[in-house]
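Subset of chains shown; positions unchanged.
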Amino acid sequence: MDTAIPQYLQRLIDDARAREERQDTDGHPDDRIGIALCTSTGHLYAAGDTGAEFTIQSVSKPFIFALAVQRRGARRVLEAVELEPSGEAFDEISLGDHYRPMNPMINAGALAVNQLILGEDAEADDRVEIVRDLLSKLAGRDLKVNLDAAREEFRSADRNLALAHMLRSYGIINDSAESAVWGYTRQCCVSVTARDLAIMAATLANHGVNPITGERVLDARVCRLTMAVLSTTGMYDATGRWMARVGIPAKSGVDGGLIGMLPGQAGVATFSPGLDKHGNPIRGVRLFEALSDDMGLHLMNGRGRSAEDLSRAMYDDNGNQLVQLYGAIDFTGAEAALHSLERRDADGGEIVLDLSEATEAQEMCCQMLTTGVDELRDAGYDIRISDPDGLLVKDGG
Amino acid sequence: MDTAIPQYLQRLIDDARAREERQDTDGHPDDRIGIALCTSTGHLYAAGDTGAEFTIQSVSKPFIFALAVQRRGARRVLEAVELEPSGEAFDEISLGDHYRPMNPMINAGALAVNQLILGEDAEADDRVEIVRDLLSKLAGRDLKVNLDAAREEFRSADRNLALAHMLRSYGIINDSAESAVWGYTRQCCVSVTARDLAIMAATLANHGVNPITGERVLDARVCRLTMAVLSTTGMYDATGRWMARVGIPAKSGVDGGLIGMLPGQAGVATFSPGLDKHGNPIRGVRLFEALSDDMGLHLMNGRGRSAEDLSRAMYDDNGNQLVQLYGAIDFTGAEAALHSLERRDADGGEIVLDLSEATEAQEMCCQMLTTGVDELRDAGYDIRISDPDGLLVKDGG
Amino acid sequence: MDTAIPQYLQRLIDDARAREERQDTDGHPDDRIGIALCTSTGHLYAAGDTGAEFTIQSVSKPFIFALAVQRRGARRVLEAVELEPSGEAFDEISLGDHYRPMNPMINAGALAVNQLILGEDAEADDRVEIVRDLLSKLAGRDLKVNLDAAREEFRSADRNLALAHMLRSYGIINDSAESAVWGYTRQCCVSVTARDLAIMAATLANHGVNPITGERVLDARVCRLTMAVLSTTGMYDATGRWMARVGIPAKSGVDGGLIGMLPGQAGVATFSPGLDKHGNPIRGVRLFEALSDDMGLHLMNGRGRSAEDLSRAMYDDNGNQLVQLYGAIDFTGAEAALHSLERRDADGGEIVLDLSEATEAQEMCCQMLTTGVDELRDAGYDIRISDPDGLLVKDGG
C-alpha cells in the first residue's frame, strides 16, 4: 500500500535534482541520488537511485564497532579506543589517553576496532569474511567485497597505513600494518545500495533484529551503545551541528552513503556522491535535514505526546472502571497508570488495571506498579490487576 | 500517592551513602547528596538533600543559551559560538573557525552567550535580572543571586577574565571584560536546590512548559536545540562516554548540580559536591548511571515498544472494525495505522479510523493518513474517519 | 673618519627606497626607514631615518629579561618562564610544563618577566622607572615613556590582559592583571630612535658595557644568556629561517624596530614600519639579510680566519725565535701557540712565548699553556715566557 511516504521521498529527490539544475556550481559529476527508509515494522520505502551499488566505506564503522563489542565485550574494545568526540577531521590521528584513538568512527579507531573482531591470532581473511557476513545479515542479502575497488583504494592507502603503523607503535594493534589496512580496506569496499543501508540502519534502530528477515543480528545493548556513540561522533567534526539541526544518530561514508537511525522506529539511508569539507555527503545532509523537519524525527522531540496518553482510563463492558496499559511498559507509562488509578473513584467499585495488551515490562516498572497498587489498596481502592501474560509476576515478582 | 519511585530514589541515596562509609577514600568533605525527578505530567519525586541550596554554576549554561536563542534567534547566537564538542576541558579557550568559542557549554561560549541575551547596549545588571527571572520561571519559584558567593568567586575569576579579554580581542563580545565576567558570575551564583533543578530540567524536557506551574517559559524548538547541544557537549570532555553509558542529555555544575532531560518525559537533578577530573560530580554521575540502567531511560532505547502498538485494531460497539489512534500522531503511528487498516477485511464492512483520542498531528503525518486512506478506498476498503477535533482538516487539510 | 660603512649603509637605504618606488604594492603608508650600527669600539654609523622616534615595543623584551636575570638570578626567572622556541606566534599563550610561558620573547613570557624585576611587593610605577632607567643606560641617554601611546595601546590591550589573567590563574604573576599590563605597556612605549637601539644592541653584544659611555650596564654572563635565548626565539615563529638566512641573534618590535647583536663586535638596529605575517618588520628583515651577506656577519661563519693566525711565529730583535699571543687568549689561541712552539727548532736557541700584547686569559687556557710549555721543555725546547702582566700567574697559576 502506498502511505504517502513514497511520494514524499520522491518529492525530496525531485527537489534535490531541480536544485542542482538551477545551481550549476552545486553539481557533482556523479549526480546520482537516492533515499530509502525502512521501518521497524519491516516496511521499506525508496526513491531515486536506491539500487545503485557503491562501496560502504565509513558507514561500515558503526556496524563493525557493534560486531567487536558483541564478540569481545565493551571492556575489551574500550581498551583499544575511546568514545569521545575529537573535534577533528576524519583522518586525524587523534590519540587520547594511553594513545588510544579518540573514537571508533575516525579511521584510527576503526582500524583498531577491525582488529578486535576476532582473536589476536586471527587471519585477516577471516576477519574480512566475518565482516562481510555481518553486513550481509544486516542487509538481509549476500553482500560482496568489491575487490577491484579495494585494490585501487589500497594503492593510495598511505594515510591509513600511517595510522596503522602509529597504532602498532603504541601496541594498539599487533597485525602488520599492511594486513590491517588491507583487511580494513576490504571492509570499506563491501558493495551496497541505499536500500541495503536503510535495512542495516533499521536493524540497528530495531535493537538488532532485522525487520525484514526477522533475524536477530546484534544484541539490543550493543545497538544502543553503537547509536549513542554515533550521536556524538558519527558526522566527524560536524556532529554537534548535525545533532542540533537533524537530531538523528548518523554515519557518513566517502563514497556517498549516509545512514540515520530513529531508535525503535526506523532506519534511513541516502546515497549521493560529493562531500562537504567535513567529509559528509552534501546532498545527503540536505535530504536528512528536510526529512527531520518534515517528519519531526529529531531525537529531542521526545515522545511527542503527553504521558497521560500512555494509559487509558475508561470503563469495561461490565461498567467497571478500567485503566489499560499496552505495549512495553516503561517508567513513564507505569507512572501515568498509577496516577490514573488514583484519579478513579475509590468508592466507585472495582477498578481494573488491564495489562492484557501490554507486551513487556522492565523490572523497575513492575515494582512501581505493584508497590503503587498495594498502597492504593491500603488507601481503600478496590483494584484488580488483569495480567494474563504474567508480566508482573515474571519480570517484577 | 506513592509510586515506588520515592522508595527507589531513597534506595539510590542510601546505597550511595553506604558506599561512602565503606570507602573512606571516596568521601568528600561535603557529603550531602540528593536526587529529584519531575515528570512532564507534573509529579515531583525526591530523596536525600534536595532542599539544600547551592549555586547553579554551569547548570545555568543550557538555560541561558536557550534564552539567547529565544530572544535573539539561532542565527545571531551562532555568529558568536559554534556547536561542536571540543574534546577539551571546561575552561579551555577552544576557539574554532572565526575565533568563535567551540560551543556554549564551555566557559568561553557561555560568556559569549550571556552577552547576547539583551541588545548590545544593555546594562550588565539588566542581563542579570533577566537571567534570574528566566531561571525563576523555570523553577517555578523566585530564585535569588547569592551575592556573597558571587563576590567571592569574582575575586579569583582570572581564568574567566582571561577568556573575556580574549573574546573581546576577537570582537565576540563588546562589554568590558570585568562587566561581562561579573554578569556571568552572578548568573552562575543563582541559588537553587535539587528540586528546583529537577523542575527546570523537566521544563526543558517538556518542550518549554513548566509542568508544575503550567507556564510556557521557552519555545519547543529552542528546547529541542538546547537538549541536542547538550547531547554532544554537556559533560565536557566526558560527553561521549556519558552518552554511551547513561544516554541522557545532561549538564553538570561545579557546585555539585547535575541535570538530565528525558525529552517529553521528565527532568532529573542530583546534588552532590565533589568533582571528577572532567569537572563532573562524581556521585551524581553514579546516580544517573543507576537510574538509566534501572529505569531504561537511555535515549537510544527508543520507544521501547513495537510500532504496531501505537494503533489498535479492534471492533467498536457496533461491531465495526476499528483502528484507533491516540495522543500525538507521529510518523510511526500514522504508518502503523495505515498498515493496520490494510490488514482489516476489505469485505467485512465499514472500517473506522478513530482519531477521537488523538491530540495533535504533524502535517506530514496527516498527509500520510489522508493519502493512504484515499488509496485504500480506491482499493475497495470502506473506511470512515472519525475526527471530531478536525485534526486532519486543521493541520493537514 | 669615513670608513665606507656610512656610504654602504646609505646605499642599503637608497636601494630599499628605490625598490619601494618600483613596487607600489610593497609600500607602507609610513615609508620611514633607517639603519644604525654601533661597534664594540664605540663607533656609530647611521643612514636614513635614524633620528625618528618610535616606541620600543617588543625590542624591550631581551633587555628586561636581562634585567630580571641580573637582579633576581636565572634560577628565579626560569621558575616563571621556559626558554624554548614555541613554534607559535607572538601573542600565543604557549604555556609549557608547569604552565610557564614557553619563552620570555613572546608576550606571555615578557609579562611574567616584567613582574620579576623588582620584588613581589613592588609598585608597578617603580618597575616602570627601573625599566626606563635600564633602557636609558643602555642607550646612553635619558629615554622617556610615551604616555599618550601607552594609554592608547592600553585601551585595546585585551590580548595582553587575557594573558595576564591566565598567568595569574596559574600563579605565575601576583600583581593585578591591569597593573601588570599597564606596567608592561609602558615598558613597550619607551620612546627610542634607531641610533638608540643600535647602541643598546651594541651594549648587549659588548657583554654589558655600553661602548659609547663606557658604563657597565649588565653582567657579561647575563648578556650571553640573553643573546642565546634570542638565537632560538627572537624572531617569533620565523626564528629558524632567520638564523639560517641571517645568522644574527635578533629581536623585532611591532612599531618597526629591529635589533641584531654580533657578539663581541657590534650592534645593529633598523627602523621600518610594516610587519610580515610573523610580526617582523618586512624591510628591516631585508636590510639585515643584505648586511649579513655583504659583511659576512653570519654567526656560523666563525672566526673567518685559520687558528694558526691567532699566534704569530717570528723572530724578535735579538734574532730569538718568537711566538706571540695577543688580545684575549682563548682555547683556540692557546692551542695554536703550543703547536707553533713545537714547530720551532728545538736546537735553534731560546724561543720566546710573548704574552706582552695579550690582555686576558681563561684559567683553562693558562693551564694549557703552562702544561704544554713544561712538556716541551722536558722534550728539550728552551722556552722563555714573557708575561709582563702576569696573566699566567694571576689567572692560571
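Each chain gets a letter, A, B and C, in the order it is written, and its residues are counted from 1.
Definition applied: contacts are C-beta pairs under 8 Å (C-beta built on N, C-alpha and C of every residue); 3 or more make two chains touch, one makes a residue touch a chain.
Everything numeric here is computed off the predicted structure, so don't read it as measured data.
Enquirer: With 3 chains shown in place, count up the copies in the whole assembly for me.
Expert: Here the complete homo-oligomer in the file comprises 4 chains.
By our rule, only the chains that are shown with their structure count from here on.
Enquirer: Fewest touch steps from chain A to chain C?
Expert: The fewest touching-chain steps linking chain A to chain C number 2.
Enquirer: Farthest from chain A by Cα centre, which chain is it? Let me know.
Expert: Max centre-to-centre separation from chain A belongs to C.
Enquirer: In angstrom, rounded to a whole number, how far apart do the mean CA points of chain A and chain C lie?
Expert: A distance of 65 Å separates the two centres.
Enquirer: In whole angstrom, how far does the Cα centroid of chain B sit from the Cα centroid of chain C?
Expert: About 61 Å, centre to centre.
Enquirer: Hunt down the residues of chain C that sit against at least two other chains at once, touch-wise.
Expert: none
Enquirer: Give every residue of chain B touching chain C within the complex, in rising order.
Expert: Listed in rising order, the residues are 93, 156, 158-159, 161-166, 168-169, 177.
Enquirer: Could you please specify the touching residues of chain A with respect to chain B in the complex?
Expert: Listed in rising order, the residues of chain A that touch chain B are 1-5, 7-8, 39-41, 43, 82-88, 102-103, 205, 207, 223-225, 227-229, 231-233, 237-241, 243-244, 247, 249, 262-266, 294-310, 312, 326-328, 330-332, 334-336, 338-339, 342, 357, 359-360, 362-365, 367-372, 375-376, 379.
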